[in-house]
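With one protein chain removed, the remaining protein chains of the complex are shown where they sit.
By written order: A, B and C. Residues from 1 in each chain.
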Amino acid sequence: MQKRAIVQANAEQWVQCARCKKILFRPDFERALRVCPHCGHHHRLRARERILLTVDPDTFEETDADLRPTDPLGFPEYADKLRKGASAAGENEAILTGLAQLNGVPIVIGAMDFGFMGGSMGSVVGEKVVRAFERGVELRCPVILFCASGGARMQEGLISLMQMAKTTAAVGRFHRAGLPYIAVFTDPTMAGVLASFASLADVILAEPGALVGFAGQRVAAQASVGKPPANFQTAEFQHEHGMLDLVVPRRNMRPTLSYLLEMFQASYAGSITP
Amino acid sequence: MQKRAIVQANAEQWVQCARCKKILFRPDFERALRVCPHCGHHHRLRARERILLTVDPDTFEETDADLRPTDPLGFPEYADKLRKGASAAGENEAILTGLAQLNGVPIVIGAMDFGFMGGSMGSVVGEKVVRAFERGVELRCPVILFCASGGARMQEGLISLMQMAKTTAAVGRFHRAGLPYIAVFTDPTMAGVLASFASLADVILAEPGALVGFAGQRVAAQASVGKPPANFQTAEFQHEHGMLDLVVPRRNMRPTLSYLLEMFQASYAGSITP
Amino acid sequence: MMTIFDFEKPINELESAIAELRQLAAEKGLDRSREIAELEAQRERLLRQIFAHLRPWDKVLLARHPKRPYALDYIRLMCESFVELHGDRLGYDDPAVVAGLAKMGGRNLVIVGQQKGRDLKERQRRNFAMAKPEGYRKAMRMFRLAEKFRLTVLTLVDTPAADPGVESESRGISEAIAQSMLTLFELTVPTVAVILGEGGSGGAIALAATNRVLMLEHAIYSVIPPEGCAAILYRDPNKAPQAADALKLTAESALALGLIDMIIPEPLGAAHRDPQTTALSVRTAVLQQLDELGAMSPDALREQRYQRFRAMGVFETVG
Partner (left out) sequence: MMTIFDFEKPINELESAIAELRQLAAEKGLDRSREIAELEAQRERLLRQIFAHLRPWDKVLLARHPKRPYALDYIRLMCESFVELHGDRLGYDDPAVVAGLAKMGGRNLVIVGQQKGRDLKERQRRNFAMAKPEGYRKAMRMFRLAEKFRLTVLTLVDTPAADPGVESESRGISEAIAQSMLTLFELTVPTVAVILGEGGSGGAIALAATNRVLMLEHAIYSVIPPEGCAAILYRDPNKAPQAADALKLTAESALALGLIDMIIPEPLGAAHRDPQTTALSVRTAVLQQLDELGAMSPDALREQRYQRFRAMGVFETVG
């Protein structure tokens, strides 16, 4: 009771871990990149926070900020959900893209925002992902995408399903240009996003404990004979099953990305030194 | 007792099925392409029989008949085994290769002979396989290989192991030329042959009941926790596990090969008609 | 609520009566042609009446109709010859996906289709046409075969969804779907997809990243099953019919949105009342598309496919 009172009194100062429920001092929590020092839980980040945490200071330039979703099917409650999503995420859509540098290397970067309608992929997300890869080809830059999505956006119906194909096509062109694409699966990376551009990266990293999977847990369990394993659809489960390269704690993400970029530099820096 | 007497008396006229042990009238047995009418067992064929059974009459021209094995390591009993193999198989080595036509289509064809040292692959087999693929590229012909082998030939030591790589390299070049390669797994297709050129065909057929696998049955069983399934390492087992396209009874082999060649004709007849 | 199935009973009764009359007339040598013609007219009126006002939910039921022809039925009815090929060469052969080499209208095709089962046993064996990762990996092997030998690719889509089970998850169902699309996009041969029945989300698009996408008149194509949508939207899976309306999952909507290229008409009363005619229509439509695509160069085919999907999406640009 006393603890709860503290939380309410100093909402700005204290924060509760979403997993272990311990109360954390916010400045410490922020310094730890929102990773709980007690249980290691990696709390979700806003798209903009994620990018600013990753790239070199003052290098991020947002692109395609002028794209806005519409309601092409007149889908129930969609217009309202878009408004709420925008105010919750502080962004106009479920993905933020732009140009930046990472350890001095010019990159195209994108980060999805689960706060905006569960990071779902509709027309704008699809278009921004495609433009990111097209821009990568044009500028001969690596592309780094932080995924966070429940899947395709139901409210744009079949148009959303087509974004799976559209983004995949863009990855195909990008690969043909011989450039590196690194995906990072953050909590959660699911369904239509996992089953399209996310899974097609040259190297796939994930944050510890991130939910990563195809179908909802209930659907998966119903469709199976046995009980799903305890770590089903976690980053660690996917890692065990060879579907991603490394589970990387948040504090190591930047150096790991930087190392990978360095290893692949012949492809984008033009100096082939085998 | 009476039956056995008949077999001995008319050894030319009567033959016993290797699986169901029934006594068969040889002319019928030959007409059935040595498939037992009672149990369906596909008896082994000599390399030359196999080829003559498959290609258009009077079209087979043997190639590389002048290659002979040597005993590069001075391996115990090898020279003797080579002599015995030659007299058992009526061939100079464990593979017979040549040019022929199948339903009018010029092809490069090869057939292995289990009777020659268990169809094992040493220097001569490797060289003849490579030359078959090189000839296929040169003449822009499909290659059809009937495999029958216990694996690499122990008696040429590491040189035999290298034939796995050598034949694989030749298949790689052949594929790059965009030409069709069809492999037929006959009884048995094992180990070093299965783990090199045999498994790299565009389409893989097998005869019913053929033994097809990597390790000897005893070794495989020892290395496993459970008991191997009843059909372990048969053509049917490999088919179930997606490792080959079709199990084709001997009587259907020629029309099936012919159909496949027709489907792939754009690649070798030069007329690309998509 | 009245569904398409409620109407099938009187139609089936009429059809039985017509069949009986014909047999009677034949046996007894009597002329019952007037009565027969009358009953047939009645049947046709009834069918026209029903099929003039199908709602999206009726289409869902038609697309899932247990008598609807399946991929292998179409292959049998459309093609001069077909040899099925098997396996992903990685350890599995998925019966939910059939694939092989076919001749159709003198053309050499690679066909890859999702296959439902007709009886319970086959339905289970085919996993209700819900492909596992190995089904898509078999498909990819066939696509690569097509590329190597310059064969045209025809995919036949009919799946409620990709298999969502634990085994499929553990073997990378998402990766398989993504790679299947990618493989299709990289091809330089003509590719055509036909949505035969259920075009179920990721499980369907995995095989439909093609130069042309056609849909049968009563097929559906949807980002989510209407039941799933209803559970989210109305917290009530029984409101699937309303969800079907909202999702715009009919061929008509897909065409209006520019997401498919053509609707293939079905016979009056839907495909299952006349599989032969339906298959002929599919054949004609596919061959027509292939005539168009045949004029394009390998690079142009890949480029057209890219631009086809690149253009999909509805958004605004502000400022």
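Note that in this section a residue touches a chain if its C-beta (ideal position, glycine included) is under 8 Å from a C-beta of that chain, and two chains touch if they have at least 3 such contacts.
Bear in mind the structure is a predicted one, so any value in this text is a computation, not a measurement.
S.K.: Which one touches the absent chain: B:L52, B:I159 or B:A177?
M.R.: B:I159
S.K.: Of the residues C:K59, C:R89 or C:R107, which one touches the chain left out of the display?
M.R.: Candidates C:K59, C:R89 or C:R107; residue touching the omitted chain: C:R89.
S.K.: Touching the absent chain: which residues on chain B qualify?
M.R.: 66-70, 72-73, 75-77, 122-124, 126-127, 130, 152-154, 156-166, 168-173, 176, 191-192, 194-200, 213-216, 219-221, 223-224, 226, 228-229, 232-233, 237, 241-243
S.K.: Which positions on chain C touch the chain that was left off?
M.R.: 89-91, 133, 137, 170-172, 175
S.K.: Can you list, in ascending order, the chain A residues touching the missing chain?
M.R.: Spelled out for chain A, the touching residues are 175, 178, 180, 202-203, 239-246, 256, 259-260, 262-267, 272-274.
Quick note on the criterion: only the chains that are shown with their structure count from here on.
S.K.: Where the CA atoms of chain B average out and where those of chain C average out, how many Å apart are those spots?
M.R.: 41
S.K.: Suppose each chain is reduced to the average of its Cα coordinates; what separation in Å results between chain A and chain C?
M.R.: Inter-chain centre distance comes to 34 Å.
S.K.: Could you say which residues in chain A touch two or more other chains, in rising order?
M.R.: Not one residue of chain A touches more than one other chain, so the list is empty.
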